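With one protein chain withheld, the remaining protein chains of the complex are depicted in position.
Think of it as A, B and C in the order they're written, each chain with its own count starting at 1.
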Amino acid sequence: MHDRPQLTIDIGLVCGSHQRSVDDAVDRRLVDRLACDGAMSVGRRQVTTIEGARMHVVGGNETQRGVDPTTPRRRVDGEVILLGALPFVALIWVSAFLLFPGFTPPMSPMMTADQVAEFYRDPDNLPRIRYSMILFNWFCVALIPILTLIVVQIRRMAHRTPILSYAVLGCVAGGPTLFLIANVCWLLAAYRPDRAPELTQMFNDLAWITFTSQVPFLIAQSVLLALAVYFDDQVRPVFARWVGHFNLAVAAALFPAAFTALAFEGPLAWDGALSFWLKNVAIALWIVVMSAVLGVAIRRQRAEDRQHAGEQALA
Amino acid sequence: MNTIINKRLPIAWLVLTLLTMCYLWIDHAADGDAARQPSALATTAAIIIALVKVRVIFREFMEVRHAPALLCHLTDGWLLLIGAALLGSYLLGAAMR
Amino acid sequence: MTQIKDSARHTRVVPGQPDMWAFVLFEALIFTGYFSVYLFNRAQRPDDFLPYQASLDLRIGVLNTVVLLLSSWSIARCVEAARAGDYRKASLKAGLTALFGVVFFVIKASEWVHYTAQGNGVTSNEFFNYYFFLTGIHCLHLLIGFVVLAVVIYQLRSPLRRSQQLIETGATYWHTVDFLWVLIFALLYVVR
Partner (left out) sequence: MTAATTRSASPPAPPAGRSLRAVGWHLRHNPKRELWVAWWAMVVFYQFFGVIFFIVTRTQPPPNPALDVASRVQWFHDNHDGLLIGFAIIFIVLGMTAPINALIAYSMRRMSVSPAFGYAYLVMYSLSAIPGMLLLCIVLTVGAYRPDRSPELISWLYDFAFLSFVGTMGVFLIGSLVWMTAILIDTNRVLPKWFGYLNLCNALTEVVVSPAWIFDRGVFAWNGLIAWWINMVVFAIYTGAFIVLLKQMIQREDFGTGPLPDLESRRHSDESTASTEAR
C-alpha cells in the first residue's frame, strides 16, 4: 500500500516536529519495513531518529520517550516529586482512619436511628468525625496524582494501543470520586447533629454503603493493571509479572464488599470481616505494594533514560 | 456566467405556498366563530395536505426526483408510514376517548 | 453547460452524502413517534387541547411557513448555482437562506414571548407543553441548520474547497428543517 515516496513523507513526519507525535499506534509495520529497507538513502541524523522512533514503538505508546534526549529527564524528575508525596498522603490516610471514631471499631449497621444520632451528637466524637473526614477528603484527591503515575508507567509498556492506559485513567477519576461522595455524606451527617435522627441515619447509611460497596473502579483498575502487565511483552517488562497476579488477588478481595447491603450482621455487613477488614486491608496493601513497585520502575526508567541520553551524546 | 434557471423550483414554491394558504380556509371552515370541536375531517385534510407538501419538498427541492429508485421508495414509504401513523393514532385516540 | 447538467441528471445520483439521507430518514422516524404520541393524546382528551389551541394565531404560522419555504427555495437555487459553477451567486443564495432562517427564528421567538405573556407558558397546559416541545426541538434543528449553512458558505468561499457533495448535504439538512416544520405547523395550528 505504501510506496516509497509515501514512506519518506511518513519519516518526515516522524523526524519533523516532535509535538506532531507519531501517534499512539506508531506504524510498527512501517518501522519494521524501514529496518529491513536498509538501502534507503537517509542521512545519519534521520537514521538516528528512526531508531528513536523504533524505541518508541517497542517501549511505549507516545513519543515522549527516546526521541528527544533532553525532555525525558525533566519529566521523570517531576514524577519523583509526585511519588515523594506518598508518605505524606499515607500519613493523612492513617491519621484519618485512626481519628474517625466510626472506624475503630467500625460502626454497626444494627444501630438504631437514635443510636446513630447519639454517635454524632457525642461531644467526644463530633470533632473527631469532622477533622478525620476533612483529612479523608484530602486523601481521596491526593491519591489521584499517584495513581496517574501508574497510568504513565502503563504507557511505557509494550502495547500497541493506549487503550489500557486510557481505561486505567478513567478508573483513576472514578474511584476517588466515589470516596468523596461517602466523605461528603459523613460530613453532612456531622454538620447539624441535632437534625432528626432519621435524617442523620440516612446520611450515615449513604456514607457507609457508598464507602463499602463502591468497589467497581477499584476492581477494574486492578484487573486492567494486571492485563497491562501480562500484555507487556518485552525483555525487561515495566512491572514484573507477579504485580499482575497481585492485582488480580486484590481485585478478588474487593468482590465481597459489593454485597454489603445484603447483610446487617456477619462478614458481609459493612463492619464485617469481608466487607470492612478484608476490603480495606486489601486497599492498604495495594497502595503500599504498588507505590514500592512504582518507585522501582521509576528509578529504573531514570537510569535507562540517562544511559540513553549518554549514548546519544556519544553518537 | 448565466445559470440556467430551473423553472420547476418557483412552481414548486408556488404550489407549496398555495397549499399553505388552504389551511386558512380549512381553519375557517372547521368551526367558524364557534368554539372549537374535534373534527376528523379537518384533521385528515390538514395531514394529507401536509404530506403532499412534504412530498413536493422531497421531489423538487431535495431532488429525490433524480435520485436512485431506492431513495424514492424510502421517502415515499416513510410518507405512507407517517400518514398511517398519524391518522391511526388520531383515530385510535378518538376511539378511546 | 447544459450538457454537463443533463448528463448529471440522467445518471441517477443521491444528492449529497447518502449518510445525510440516513440521518433524514432516522430523524423523520423519531418525529413520527413524537407526532403520533401527540395526536393520540389530543384525540383522546380534546378538552385539554382545543381551547388552548384557539389562542394560537394561524396567520403567523402561515407567514412562518412561507418564510421557511422561501428559505428552502433559495437553498435549492444555491445548489443549482454551485452545480453550474456560479459560486458567487451560490454564496448569495446561501446567505439569503440564512436570512430567511433568521426571520423565521425571530417570528418564532416573538410568538413564544407572546404566548408566555398570555399565560400559556411551557408548563401551563397540555397543549402548550406539546407546542413548546415541538417548536422548541424544531428550533434546535434550525439553529443547527445555521451551523450547516455556515459550513456551506465556507465551502463556497474558496476555490480550494467547493465540494459540491458537501453543499448538497447541507441543503438536504436545511430542507429537512423545512419539511419537519410543514408537518409541525399542520399538526399544531390546524388539526382539530
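Just so we're on the same page, contacts are C-beta pairs under 8 Å (C-beta built on N, C-alpha and C of every residue); 3 or more make two chains touch, one makes a residue touch a chain.
Because the structure is predicted, anything quoted here is derived from the model rather than measured.
*Asks:* Where does the absent chain make contact, in terms of the chains shown?
*Replies:* Even though it is not drawn, that chain still touches A, C.
*Asks:* For the chain that's not shown, point to the residue among A:Gly174, A:Pro267 or A:Gly295 touching it.
*Replies:* Of the candidates A:Gly174, A:Pro267 or A:Gly295, A:Gly174 is in touch with the missing chain.
*Asks:* Quick one: which of A:Leu164, A:Val229 or A:Ala297 touches the chain that's been left out?
*Replies:* A:Leu164
*Asks:* On chain C, where is the contact patch with the chain that was removed from view?
*Replies:* Counting over the whole complex, chain C touches the hidden chain at residues 17-20, 22-23, 26-27, 30, 33-34, 37, 41, 122-123, 126, 129, 133, 137, 140-141, 144.
*Asks:* Extract the touching residues of chain A with respect to the undisplayed chain.
*Replies:* 1-2, 10, 13, 22-30, 32-33, 159-164, 166-171, 173-174, 177-178, 181, 198-199, 201-202, 205-206, 209-210, 213-221, 223-224, 227, 231, 255, 258-262
As a convention for this text, only the chains that are shown with their structure count from here on.
*Asks:* Chain A to chain C: how many Å between their CA centres?
*Replies:* Computed value for the inter-centroid distance: 49 Å.
*Asks:* Quick one: report the Å distance separating chain A from chain B, using the average Cα coordinate of each chain.
*Replies:* Chain A and chain B have C-alpha centres separated by 59 Å.
*Asks:* Which chain B residues qualify as touching chain C in the complex?
*Replies:* Residues of chain B touching chain C: 1, 3-4, 6, 9-10, 12-13, 16-17, 20-21, 23-24, 26-27, 30-31, 35-39, 42-43, 46-47, 49-50, 53-54, 57-58, 60-64, 66-69, 71, 74-75, 78, 81-82, 85-86, 88-94, 96-97.
*Asks:* Could you list, by residue number, the parts of chain C that touch chain B in their complex?
*Replies:* Residues of chain C touching chain B: 1-2, 5, 9, 12-15, 21, 25, 28-29, 32, 35-37, 39-46, 50-51, 53-54, 58-59, 61-62, 65-66, 69-70, 72-73, 75-77, 79-81, 84-86, 89, 168, 171-172, 175, 178-179, 182-183, 185-187, 189-192.
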